[in-house]
Structure formats: structure tokens, C-alpha cells
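What you see is the complex with one protein chain gone and the rest in place.
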Amino acid sequence: ERKNEAAQPSHNVVELTDTTYDPAVWGQNYPQQYETYLQTDEMVPTRYAGAHAVEQEPTEDDPRTEASSSRLEEDPRLEIMWAGYPFSVDYTHARGHEYMLVDQMYTQRVTDFNQPGTCLNCHASMPEIYNELGDGDMNAGFDAVNALSYEEAVEHASGPIACIDCHNPETMELQITRPAFINGIADLKAAEGIEDYDVNRDATTDEMRSYVCAQCHVEYYFDGDAGNRLTFPWSEGIHIDEIWEYYQKDGHIDFTHEITGAEIVKAQHPEFDLWRNGVHADAGVSCADCHMAYDRAGAQKVTDHQINSPLLDTNQSCGTCHSDDSDVLVNRVETIQDRFIVSRDQTFDALVSLIYNIEAAIEDGVDDEAIDLAREYQNKASFYLDYVYSENSYGFHAPDYIQSILMSSMDASRNGELALTGKTAEELEPSDISQANLERNEQRRSAANE
Amino acid sequence: ERKNEAAQPSHNVVELTDTTYDPAVWGQNYPQQYETYLQTDEMVPTRYAGAHAVEQEPTEDDPRTEASSSRLEEDPRLEIMWAGYPFSVDYTHARGHEYMLVDQMYTQRVTDFNQPGTCLNCHASMPEIYNELGDGDMNAGFDAVNALSYEEAVEHASGPIACIDCHNPETMELQITRPAFINGIADLKAAEGIEDYDVNRDATTDEMRSYVCAQCHVEYYFDGDAGNRLTFPWSEGIHIDEIWEYYQKDGHIDFTHEITGAEIVKAQHPEFDLWRNGVHADAGVSCADCHMAYDRAGAQKVTDHQINSPLLDTNQSCGTCHSDDSDVLVNRVETIQDRFIVSRDQTFDALVSLIYNIEAAIEDGVDDEAIDLAREYQNKASFYLDYVYSENSYGFHAPDYIQSILMSSMDASRNGELALTGKTAEELEPSDISQANLERNEQRRSAANE
């Protein structure tokens, strides 16, 4: 018999069911969690992340008076990398969950382009929508949303992520509500040798403390052959080389590059994917451990639902595991981030150089084979760079892994330049020693997975 | 009353003075430390490091029947990187301290080339030699050794590193016995704003637990203008960019590359230099914490003087701080190391490509300006790669920093290739954004130093 039943705060002001969509209602039972949940609208900048508020004139297209700062203005090279793709028109820093729906509705990527309903899956509270469109069948609802246009789909949205997106209303246990993740994690487990994985049945709560986030904070694509179905590219594994292999096999591309004509795959916010390759994940440290660290509320320990940058209070987010002063911890993170920026910049300059050199080579009439090979390298360089650029920890979630990804991007840019000078794909392959070492690594990795 | 006071060894069997050079004599007072000190002759391999014994036929030039395995055979690209320099002829894996003198005496880098006495500073017990040649004045002794030829100098050597190289015989406190480090660390402290630093007066014992190693495990060069004086290039700081800046200003070069004619700076075993930029150093974890972790000898904890790979006993070396199983820890290290190898290989293939493309360009009569620029990039690419290649932790001592160094090497190789296509130094400079970010980093770094 457990001790903890004694002094419960009263949790039964209202009864919660699987159609209690409104977080305010849940808030009556759990006022502390609700209060901090509402605070995701606060905007506080850190050295690199956090959120930088920018005032703006409301227009008909975009009624927001305050937005998050633009990443395109901060780094115009992005417009070159994404030339011809909506991201080159509007791309801002992430801010709190409270804004997820409005920021999507009013981004020029939506107002100036046609987008499918698929977008909505990560920007609104979905259980209600899936129920409604699928007549109580989540998977049917998922297919239905994906089949709509964004304008149609968004009509069904009542607000950003809510309690029911992460919690089972009867038991309050964490639950996965997104079919894309249910499918994706099953693919990943299968790649790791575990068949028939059902995340809501098989995951521990400690795992769920990251999985609930991984419903959205992941690299994804829309599978055109499956009605724009939201898909996570994990069936080869979740190392970037495996994701790249997946896309190569699948043939998926997102856009044709305006300057070079290369076919490009776009990467988006792979926080979960990178974290999973880092030392914190290896040590069992979850997203919630750092981004929803426990806080004291009266005589109770509560999970902080104001999900934001852990650097805003390292004492709370890092302090139980790392006894260092806040200054020391922030300095450690910023050292990692500054180093990341230097490597990222070198990589980015290299990609820009490649893009313009391909452009020049096309003008100079260099032969098609060379141009095509250079374009393939551009795609790889672009995807690998984008993968860590669009991840939002600025190198922190897996410092040396992230650096190694940049290295692969840089290597592809270099090879692209050499392709333009007439080197063939064969000549540009890794040396025999490098290949032998890769195989040796491969063996260790697969042995470790067994 | 505690049980552990029972069996203290007596420490005063013999009196130790500053002319007690023989470790066997010290061993009478400190039998446990002496016993493990002798065990540095054991050779046990790990995945990447440790020591791999290779039997060999003794010859007149080289009477050793067992040597450490060859790194040139393992990776013949090294011969291309160092073409024209003694290292391309003989380069083996490091092994225990017991071998430091013989391995130097019989390397082909010594038997086939003329080397100065300077070499000896890190491969023999020096206090006796400095005393003898300097008439009791360490600095005079240092200058005298450096001025001799290796053959003359080695006549004075009685054996490898001994107790007196690290310990004050009267107090048993740690002490620095190498002028090169006394000068080097003073330069470094001055660069960090601390004047007149005297390491034997100002360092804490915790710092000494790394400094005694840093007498040898560092990047160095022989200053030709100062009678081949052993010098550590630290007066701009100990980040690789600062070391590179130092060499650029000084104009020091080690050899002219046989294939390309480039002037090259060689890097050697910067264990201390890399460690100092890593998270362990930031957390105050010293070399001795991992490489000389306390061992339980009956009722006592003694410092393990069998200095070797910490992976051979992670419970002892890491367990004080990390409660994970040995498997988990070894796996974490090997993951870092495998990733390092992949990036290192990409970088190395790039450098080799650059070298052969410069060679081809010279044959093709490409103009001198382009060739010279490419050669400058080769020097940078080579030094940065060499710096982490010749460091012996295979990426572990500072995982993301080491990756970022490889990135700079790769970037230089890429620029070298572009120089050959006619790009000018100006065209190849970092973009404005990159430069602005670098300045921002610089500011944070100097603010942190204050």
C-alpha cells in the first residue's frame, strides 16, 4: 500500500472524458499545470534560441501585431539554399506552443502558397478533428485531414495543442495521439529488430516523456503517393545516413532548385532525431526532463507545462543532475553552440559557393553529366546542412554528432565542386581505407543493436 | 576506531633527496606506486588505442624484439600527408612509459635522420641530465641538451621518466621539471591576462594533476632561432585557431612537402591542448583522474601509476563520477570515436585529393599564384588534420571541438581545390555573415576570460 494517497489535491472537480477537448476544463482539475501551460505565450530570448518578439503592422492577410523574429533576415543565405521553395519567403524562429496555430495560419508559406491539410497535424489540437472527420476512427480522421486543403482543414481547428493531445483523460497517463508517430516509431523499432511495436501499449512512461514531443519535433515529409500522408522516414533507422538512404531509395524530393535545377529534399526540426543520437538520450534523459522540469508548487511537485528554453532557468532544468552554477552551465551550452555556428557557417558558405558555381557552369556550357553529378551533391549537402540548421538547439542536443553531420555536408559540397571540374562519381568515392573503416563501424553498430 | 589505519606502509625506509634519481630507491618507500609504475610495460589493445604488440627481428640498428604496431601500415595516407618528412618513414602507436626511451632511440626517425638533443626532453628522466649539463641550473641544462646532437644527448640518459620527474623528493608534492612547460604555461596565462605565472608556485595540486602530463603530451616545435629550444606555441592562446595564428605570425615551418612543394607545419600529440577545450577540463577533471585513478590496495586507496588506457578498467577510471555499467561507458566512448573516424577519414581523403590535384596542376602549368594559394590551404588543412590525428584519444578528449577542427581542415582543402580553379584568396574568404558571427563569438570568449 502506497503512502502517496494521503493528501491529494482535489482532482475531481470535473469529470474528464475523451471528448473533453477544452484545456480550460482540465484546468479545473489541474490548475497548476493549466496555469503554466498558458504561459507558453511568453517570449524571452536566449543567446540563440528562446523567442524574440517583433512588433508588426497587422494586415488583412496577417492580423498578428506581434510575431517571432525572422530567420531569413538574420541569415539571407537561407534564401539561396531554398531558392524556389516557400521556405525562402518566410521562416521565423520557433516560439511557444500557444502560437502554433496562428503562426501557421498567417505564415506566407500558407497565405501565398497552396498547402495540404497535412500541415495541421502538428499545429492544432487534433483528437477532436480526427474524431470528427473520422467518425471516431483516428486513422480515418488522419487520412481525411491529409486529403483536405489547408483552408478546409483549418476550419476544424479549435486551438493549439491541448491537454488531450498528450494525456489520456481517464487515467492522465501520457498517450500518443498522432498516427504519423505511431507508424513512424513502429518502423524505427522494426529497423532495430522489434516487430509489431505499439507505442501506446509498449512504451514506458519514461520513454513517453520524449515520445509525446516526437509527434511533432521530427523530420517529416508528405508522401504524395499516399494522399499527402504525413510520414517519418525512419524505416532504415534514425541516423542521418539512414534517413538519407531512405530518401534515396524512395526517390522523394521536395522541390527543384531555382538557381541550379537540382532536386532537393527539405529537412525540418529533427529535435527528436538528433537528441536520440546524443549522450543525454543514451543516459535516459528525456525532453520533459529538460523542457518540463519539475517545479515546486506548494506542497506538491509539479511538471512545469511552460515548455520553453531550459536556459531560462538552468537551476531547475539541469540542476538536479549537474550541480554546477547556472553561469557554468550556460557557458558550457554556449560554447557548444558557438562552435556549432562556426562549423555551420563554414558549411553554409561552401554550399552557397557550390550553388553559384553550378549556375556559372551551366552558363559556361559544362557538360550535363558533370552538372547532374554536382546537383546530386548539392542535394546531399543541402539536406545535411538543413537537417541541423532547422533543428532548434543550435548544436546542443548532440554536439559531436551534429558536427559530424556538418562534415558530411561540407564533404558533399567539396565533391560537388570537383564534379564541376570533371571528376567522376567513381573518382570521388571515399578511399578504400575510409570504406573499410565505415564497414568496421557498421559492424559495431549492428552488434550493439542486438 | 577504524580498521583501515592498521596496515600503513612505512614511508621512511630511505631518505629521498634531489639527487635520488633511481626510481627503485623511491620504491622502497612507496612499494605500491613503484610496482604499478613498473607495469607501464604491459601492452593491451583497446578498439583504437591501448597498445598492440608486434614481434620483430632484432637488427643492429634496432635491437627491440617487440615493438608497438605501425600507424603508417594501418593508414598509408599518412605517407602522403607527410611526404618528405621523417614521420612518413616510421610512426607507431604510443605505448607505455617504460618504452619511451628505447622507442625514441630506435625509431627510424632517429636512426635514419639527424635529430637534435631537444628530442630527449620528453623521452627520458631529465632532472639528472639538466643538473649534470647545467651544473645544477635547470635552465642552463635545458639549453645545453637542446644544443647537443641526439646521439650526444642520449649518452646522458639513464632511463625513462622516473619519480623525480613528477615529484618533489622531499615533500612528495607534484612538481614541474620541464622548462618548456614552465615557459609555455606562463605564456598561456599571460595570453589569458595573468602575468608572471610561476607554475611551481601558483598551481593547485588539482591543476598539477594535469600539468605534470602537459610537460610532454602537447603540441610543440623546435625554435631554430633559439638553438632548437623546445617551445610550446601558446602565447596567443590554446585554441587551435590561436595556435595557427601563432605559427602564421612566427613563420615557423617544419618541412617542404615532397609532392607539392608546400611548406608544412607538423602537429604532435596535443592531448593537453585538446583536453583543455573539452567539457571534462571545464568540469575540473584532470588527466590523473582518468589515467591514474585511485585503486584500492587492501585498506588503502593509492594512485595507480600504471598509466594506460582508462577503457581497460572503466569502473576504476570513470566509476568515481559515472555510475553507468562498464559496457555503457565503453560504448559511449566508442560511439564518439567511431564518429571521429568517419569525419577524420572524410577530411583525410579531401587532403589527399588536394595534394594530388596540386601536383597535377603544377604539371599542367597552372600559374604560380594559384599554386601558391593552394599550397597555403594545404598547410592549414594538413596542420588541422594532423593536430587531431596525432592526438591519441581518437576524438574522446573533446568530442565536438575535435570535430570542429576537422571541419576547418576540410574547409581549407575545399578552398585549396577552388584556388586551383583560379579563385582568389579574397573570393574564398568567409562570407560577411560568417565573419560577423565569428566576431560575436570572439566577444563572448574574451568576456568569459575576464
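For clarity, chains are labelled A and B in written order, and residue numbers in each chain start from 1.
Here is the rule we use: a contact is a pair of C-beta atoms (placed from the backbone, for glycine too) under 8 Å apart; a residue touches a chain by one contact, two chains touch by 3 or more.
What we mean here is this: contacts and distances are computed from a predicted model.
Hidden from the displayed complex is a chain whose UniProt protein name, among "Nitrogenase molybdenum-iron protein beta chain", "NADH-ubiquinone/plastoquinone oxidoreductase family protein", "Amino acid/amide ABC transporter ATP-binding protein 2, HAAT family" or "Cytochrome c nitrite reductase small subunit", is "Cytochrome c nitrite reductase small subunit".
Although one chain is not drawn, the whole complex shows that of B:K249, B:R296 or B:R440 it is B:R296 that touches it.
Contact with the omitted chain, checked across B:D18, B:E66 or B:D325, is made by B:D325. Counting the whole complex, the residues of chain B in touch with the unshown chain are 2-4, 293-296, 298-299, 301, 315-316, 319-321, 323, 325.
For chain A, the residues in touch with the chain missing from this view are 1-9, 11, 167, 171-174, 204-206, 284-285, 289, 294, 299-303, 320-321, 323.
As a working rule, only the chains that are shown with their structure count from here on.
Centroid to centroid, with C-alpha atoms defining each point, chain A and chain B lie 40 Å apart. Listed in rising order, the residues of chain A touching chain B in the complex are 47, 75-77, 279, 282-283, 324, 328, 331-332, 334-336, 338-343, 345-350, 352-353, 395, 399-404, 406-408, 410-411, 413-414, 417-418, 421, 430-431, 433-434, 437-438, 441, 444-445, 448.
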